[in-house]
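Shown here: the complex without one of its protein chains, the others still in place.
Going in written order, the chains are labelled A and B, and every chain counts its residues from 1.
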Amino acid sequence: CSGKKDDLYVERPAEALYNEALSLMNDGKFRDASKAFDEVERQHPYSTWAMKAQVMGAYALYENSDYDDANVALSRFIDLHPGNKDIAYAYYLRALCQYEQMSDVRRDQSATERAAEALTEVMRRFPESEYARDARLKLDLTRDHLAGREMVVGRYYLKSNQYLAAMNRFRKVIEKFDQTTHVPEALYRLVEINTILGLNWEAQRVAAILGHNFPGSEWYQDAYDLVGEVVLDENAPPPPVSSALTPVESQTLP
Amino acid sequence: TGAPGFPVPEAFAQSRASAHSGAVVSRIIVEGAERIEPETVRTYMTLREGEPYSASLADASLKALFDTGLFADVTIRLEGSSLVVKVIENPIINQVVFEGNKRVPTTALEGEIQLRPRVVFTEWRAQEDVQRILDLYRRSGRFAVSVEPKLIKLDQNRVDVVFEINEGPSTTVKGISFVGNSRFKAGELREVIMTSEETWYKFLSSTDTYDPDRVNYDRELLRRFYLKRGYADFEVRSAIAELSPDRQSFFITFTLHEGERYRFGTIEVESNLENLDPAVLYKMIEVKNGDWYDAKKVEDISESISEEVANLGYAFVDVRPRVTRDAENRVISIVFEVNEGPRVFVDRIDIQGNVRTHDEVIRREFLIAEGDAFNSSKIRRSRQNVQDLGFFETVDVSNQPSPAAADRTTVVVDVKERSTGEVSFGIGWSSSVGALVEVGVRERNFLGRGQDLRASVSWAQRRSQLDLGFTEPYFLDRKLAAGVDAYAVERDLQDESSYDYRSIGGGVRFGWNYNSAWSHSVRYNVEKMKIEHVAWDASRFIRDQKRNTTTSLVGHVLTYDRRDSRLNPTEGYFVSLSNDVAGLGGTEAFLRSDIKAAYYLPVGEILDWNPAWNFNLQGQAGYIFGLGEDVAINQRYFLGGTNLRGFESAGAGTRDPQTEDALGGNWIVTGTAELGIPLGLPEDIGITGRLFTDVGLSGKPDKYDAKLMDWDASPRVSVGFGLTWVSPVGPIAVDFGFPIMKKDYDETETLRLSFGSRF
Partner (left out) sequence: CANEIDARGNLPSETSVQQVQPGVHTRADVQALLGTPSATALYDSAVWYYISSHTTQYAFLKPEELDRQVLIVEFDRAGVVSDVIRIFKEDGEEVSISARETPARGTEQNVIQEFFGNLGRFTPSKVGR
């Protein structure tokens, strides 16, 4: 490992070590900072500095984008000190480690799924903490990402005229990710598919739901061009307006 | 202190209700906790302040605290109304050291054990680690090992852990014997199994150590060996390994029950599928009545029948061989029952692990889409398609029952990507172009879109070349690979034909498959070439060649490929025919046809020898025909070098006797037979050996003049042997070719070597 092996074993007071690590952090030398914080804990496992150092060490790793190592360090801290005052921050930082590793919608989304789980846990365990608010904002984005993946796959199947496969993918977006920005397009795609299949009144019904919930959207305009003026015959039940679909301010946790 | 910050576990809620009304615990005092916060101790305890004391709760808390593994000892006692919890914390590990480990490196040991610096030390974890170290040694064949964990106390309740290891002598397999093998001699059976006896010349071998898993695998190998030869009742009754008293050698004894050898009886096909006539499926049966019974063939036939039925549009196929055994006259007859499989549909295909590759690049290789019927043979072919992309180390396809409904399953595709981007730098030497430096950038999965981008520059003593290439495998979202190439070459052919040439060219190509075997590609290519530095004493026939030529040609290649893999084929064959027509513009006009064929036979597998035995036969023939003019020298065929080992490049074709310049010819036929041979070296060294014989003959150029040119249609033949070592630097190949039939004016060359760069 790094050259300066010998001074690692010099026993130094906890506070001095901690401050040295802190200054390294401020200079942006995150890798060295995380090593220095580890040193605090190794030499003085019983000092109050040790616990602070564990969290700060993880934060240094996070800043150095060593997300996996930060994740491991945080999990160890959470197991060792469930009662610690910084525990909410530890859960939140662990969620951020996953969040940073999200890749774009055409690629593997397991990091996105883990991020969604971790953010939901932050909100469940510490609903009043200041981290919960930011966690929910980020949760909306991870949901949008997961919906984005479903859309990518749906469009692929539509493009290679696998209409059944495409239909089920777009339905999943409407049923499971009804808060995301992809719902209008998903509804429109169903109008397209139902028209291709010859299920014309189903196409009209979906167009009605689209128009009712997203009247201004371009997708409704396209649906209109496709299906024409949506004539709701009287005896048909009104298009179901799912509470989840209408853009609703108050937000209940899934 | 207030109620705990977390939701209270249910278990606690019930037990509180049942506690009898003991003294109420006003305060919990934690003694002896240095590193662990008192608050943490309280959170793990099921007894809370302000609640009544009960013995069962105290025990539960005691157990909970021990389970955390943080404490060496915990005692709880009631003093008045406060509960005193006295803990002795387990020490923290400062560092872990191994002593006495020679055979197994420290890093391997560290990877195996749980104890780490800054982790809590507990007695049972230490014992577990001792066991892990012993297992590690056993796997590498050393059974006489002893491991002793020692603790060195440090201040602040920290310890250093030292594992003292005494490796002892290595234990090898001294003898393997068989009981009950009347049909095959022990020597033959030893060739079949992996475990081998320790012998002096196999000092590098790793299979002469005793490994229980390998012995189990040996039982399977023996079973397959016998079943392939018709011994349907065969079983390995036991495989016992005895350790010698001095614990240095193992003796393994396999007790076998061979049973009788069976032949195939009648073989039929029955179909329970709506309007599927079984007669159509008989062509799938390769064995006939009277052949020796072979269990593997039965499996293969079931597989090919189910694939054929699926191709006929039946979604759910389940083929079961019904075996009836006639012990007296030792005949097994089989009825292949074709039933409707369970009606299960694919709910979703979830792709994961594709950190770089786009989802579509993998999904488009699948023969089934979501909502289709679940068909295992199509899924197997789809998995092979994804594997053949070459972007992934592993492609695991598994299916899990889907929550949606009972007759739904989710197919999970888990890929592990490998680096498809290569920034390669190669130094090499080869007989045809001399010393060589090559710099290349290759990305086979450009931007994760499955596109292939290639750029390479190479400087060699006798050739420098620039190559650029781009391929989109799914052009216009169709199964149509489209590519564009550009290249520039400077070649020094002074040795061969006393001239140099410089050329620059480019082209467009399109390729597609008709089905899994037939594929086709067409291309348009234009190339400007300049011949220069023609030596003053060069052959007259070279001096009168046109200096500047432009070749604009259209060509196609039709291929029939039945090999088991394109990368390194071991079985099957392929034939490809290509025709090029030059003359749509440009200065050259000719018609060229080439045919290539190769046949691969996994001899080792078929005869159950070492799999390194493999045989391949390759052939090539080419013919070029000038359209209204002579064929220029650089379009002609040259025999010798890579296409005919044992001869210099262009060393075996037409030659101008005075100047010894090679003049090439208008047709060529070459063939090579190669036999891969095992060298007895362990796999991981990566050295493979081969014996080969090359045959080649080539034709005359236009305007052939017997008086001024040496040429002979008689074939040139060479034999030789070669080695390839896949070294960390790159593949190193050396061939020793010895011409046995040649003309006196041919130029021979025994050693051909190339290393370090990707030829």
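What we mean here is this: a contact is a pair of C-beta atoms (placed from the backbone, for glycine too) under 8 Å apart; a residue touches a chain by one contact, two chains touch by 3 or more.
These numbers were taken from a predicted model, which means no experiment stands behind them.
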item: Sole contact to the chain not displayed, among B:108, B:192, B:241 or B:315; value: B:315
item: Sole residue of B:183, B:219, B:442 or B:520 that reaches the chain not shown, by the stated touch rule; value: B:520
item: Touch with the omitted chain, as defined above, among B:63, B:322 or B:478; value: B:478
item: Chain not shown: contacting residue from A:35, A:52, A:114 or A:205; value: A:205
item: Where the missing chain touches chain B, by residue; value: 274, 311-315, 343, 345, 355-356, 367-369, 371-373, 404-408, 417-419, 421, 423, 443, 446-448, 477-480, 510, 512-515, 518, 520
item: Touch list for chain A against the chain that is not drawn; value: 102-105, 141, 144-145, 148, 151-152, 155, 158-164, 167-168, 171, 174, 181-182, 184-185, 188, 190, 192, 195-199, 202, 205-206, 209, 218, 222, 226, 240, 242
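Assume only the chains that are shown with their structure count from here on.
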item: Geometric centre distance via CA averages, chain B-chain A, whole Å; value: 36
item: Interfacial residue positions of chain B with respect to chain A in the complex; value: 5-6, 34-37, 39-40, 42-43, 70, 92, 94, 117-118, 156-158, 348, 351-360, 363-364, 369-372, 448, 477
item: Contact footprint of chain B on chain A as seen in their complex; value: 38, 41-42, 44-46, 50-51, 80-84, 103, 106-110, 125, 149, 152-153, 156-157, 159-160, 162, 164-165, 168-169
